[in-house]
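Of the protein chains in this complex, one is absent; all others appear in place.
Entry: subunit A
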C-alpha cells in the first residue's frame, strides 16, 4: 500500500511548471544575464527528479518517454556538430557567430550560434544528471 501523497503531488503539479519555466528562463538568458546551458540543464533535471519523487519512476517514464542516456549523447553530438558546421564554412573548429534578425513577433532579435552549442550543453547535463539519479535509484 503506497502512502497517499496528495499534497506533494498537487504541489508538484504547480511547482514543476514554475521550475521548468525558470530553467528555460535561465537557459535563454544565459547570453546576456547570469545563467546558461549548465545551470539551466541542472534545474530542468531538478524538475524531472521532483516528478520522479512524487509520481514514481514508472508513471513518469510513461509520460516523458525519453531515454536520458540518449539525450546526453544527443547533447554532446549537437555541441560537436556546431563545431563541425564552422568547418564547413571554412572557419576554425567551434567558431561561433551571431547576428540580428527582425522576427515577426519578437522584433529585433539577436540570434547566436552559441545558443545551439549551449543547447547541446543543456541536453548533455539534463541527460547525465537524470541518468545518474535513475541508475542509482534502480540499484536494488
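Here is the rule we go by: a contact is a pair of C-beta atoms (placed from the backbone, for glycine too) under 8 Å apart; a residue touches a chain by one contact, two chains touch by 3 or more; residues count from 1.
Definition applied: contacts and distances are computed from a predicted model.
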Record-based protein name (UniProt) of the chain missing from this complex, from "2-oxoisovalerate dehydrogenase subunit alpha", "Dissimilatory sulfite reductase beta subunit", "Energy-coupling factor transporter transmembrane protein EcfT" or "Multicomponent Na+:H+ antiporter subunit A": "Multicomponent Na+:H+ antiporter subunit A"
Footprint left on subunit A by the chain that the document does not show: 26, 30-39, 42-43, 46, 69, 72-73, 75-76, 79-80, 83, 93-94, 96, 98-99, 110, 112, 114, 117-118, 120-121, 124-125, 127-129, 131-132, 135-136, 138-140
